[in-house]
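Note that one protein chain of the assembly has been removed; the remaining protein chains are unaltered in position.
By written order: A and B. Residues from 1 in each chain.
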Amino acid sequence: MFKAEIKSETLKGLVNIISTLIDEVKFTITPEGMTLKAVDPAHVAMIELNVKAKAFESYSASSTEIGLDLDKVKTVLKLAGPGDIIAMEQDEDKGRFVFKIGNITRSMNLVDTSSMNDPKVPQLSLSANVVVLVDQLQRGMRAAESISDHISLKATSEFFELSCEGDTDDVSLKLQGSDLDSLDVPSDVHSLFPLDYFSNLLKAIPAGTKVRVELDSDYPVKLVFGLAGGEANVVYFLAPRIESD
Amino acid sequence: MFKAEIKSETLKGLVNIISTLIDEVKFTITPEGMTLKAVDPAHVAMIELNVKAKAFESYSASSTEIGLDLDKVKTVLKLAGPGDIIAMEQDEDKGRFVFKIGNITRSMNLVDTSSMNDPKVPQLSLSANVVVLVDQLQRGMRAAESISDHISLKATSEFFELSCEGDTDDVSLKLQGSDLDSLDVPSDVHSLFPLDYFSNLLKAIPAGTKVRVELDSDYPVKLVFGLAGGEANVVYFLAPRIESD
Partner (left out) sequence: MFKAEIKSETLKGLVNIISTLIDEVKFTITPEGMTLKAVDPAHVAMIELNVKAKAFESYSASSTEIGLDLDKVKTVLKLAGPGDIIAMEQDEDKGRFVFKIGNITRSMNLVDTSSMNDPKVPQLSLSANVVVLVDQLQRGMRAAESISDHISLKATSEFFELSCEGDTDDVSLKLQGSDLDSLDVPSDVHSLFPLDYFSNLLKAIPAGTKVRVELDSDYPVKLVFGLAGGEANVVYFLAPRIESD
């Protein structure tokens, strides 16, 4: 059983993040909230999302699983204006999921979740730890986009740098001092990442969001941030591109 | 003879509605105003437009016919800013139509109207009568667009419903009580219509316009609304899609 109400902006924020990786998803529902674990088809990135019941305007659920096609959920979100409340309910008998926005009722078949296995979330201990506004990361990502398909992240005890090297062009964004919320780097680390994944994720994070970046040399980067006023939490892993020298 | 001045917004509003159906049109001009009757090439929809002389800033005409290519009139409208007055004049000797917007003069060949016959406007007595803001119809139309190519209109003594059924998805907008301006339905009626025609028309109607919807089971729907501050009147018929059960 699942029945809840949520602000359209909150649902939109969650869907935007998840749909950078996949379209058909399985939410695991408990009385305390919902969680999602997913990898993209190419197994380059993984997302772990936890949404507390408090992120909803009302929430009533027993333990269950709900499979949804996010492309369809996006068409529902387009029907809601800012400030609208979206009511959601699982209709187990008919295998349907029902959205209500004011006098509009929109129902869709649930996606079969029987073949969707939760990926195993890696337990990584990454040495470098940087906290920074997503706005800064977005600037570095935009600067990189015209240069290369990859972006290099480098952290030292002095600065956190996003950079990119092309054949004839370079760009670098060096963040230090008041550019950063915190910087905890015991020894220099450096890794290279596919720019498109990084960029799609950053574009989906609302301006003003603080992001914790955990980094080590030639390890996945781990990005951690909150949504829905802190009642939802996202952990995102992105595999490095190993440079062959 | 035809010589008139009109606000650019008013002309734009009229052109937007007509051009949902056809590009080359014949206006029938009298000293009292202009009228237009037209069907689309597939004979699915018909429009009857009456514009009183009062809708114009100035108006001077004897009985005549004017053929225009609305695609060209749209390029003229793009040259006018909000608040601009557009002067129009038929040049019978040269077979031309001349628009003036400030210091711009734009002339175009008149379209030959000799082969354009006025369609016969059907005299239908449709039992259900609903008056509603176009904004509500536009919401229902947007909700339907992602689901199916057809939209179902249903009226009962309790509500007016726009709905859509796909293979795996449904949507419905149920309007009742204060959602409606009036509802006069002696017995339940229900018809199915092509969504693209319905949607193109609704998008061309300015927000805040009251629309009278006349409906019967498996009959054309008749939509009646005013433009140009009530000095223009539109009657629009859309043929139903007969469901084969």
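In the analysis below, a residue touches a chain if its C-beta (ideal position, glycine included) is under 8 Å from a C-beta of that chain, and two chains touch if they have at least 3 such contacts.
Everything quoted here is computed from the prediction, not taken from an experiment.
Student: Just name the one of A:3, A:78 or A:174 that touches the chain not displayed here.
Tutor: The single option touching the absent chain is A:174.
Student: Which listed residue, B:30, B:58 or B:107, touches the chain dropped from view?
Tutor: Checking each option in B:30, B:58 or B:107, the one touching the absent chain turns out to be B:107.
Student: Check each of B:30, B:75, B:157 or B:187 against the chain that is not shown and name the one that touches it.
Tutor: Answer from the full complex: B:75 touches the omitted chain.
Student: Hey, which chain A residues sit against the chain that's not shown?
Tutor: Per the touch rule, chain A residues meeting the hidden chain are 139-140, 142-143, 146, 168-176, 179.
Student: Over the whole complex, note the residues of chain B touching the chain we left out.
Tutor: 72, 75, 78-79, 103-109
The rule is short, and it goes like this: only the chains that are shown with their structure count from here on.
Student: Report the inter-centroid distance (CA atoms only) between chain A and chain B in whole Å.
Tutor: 45
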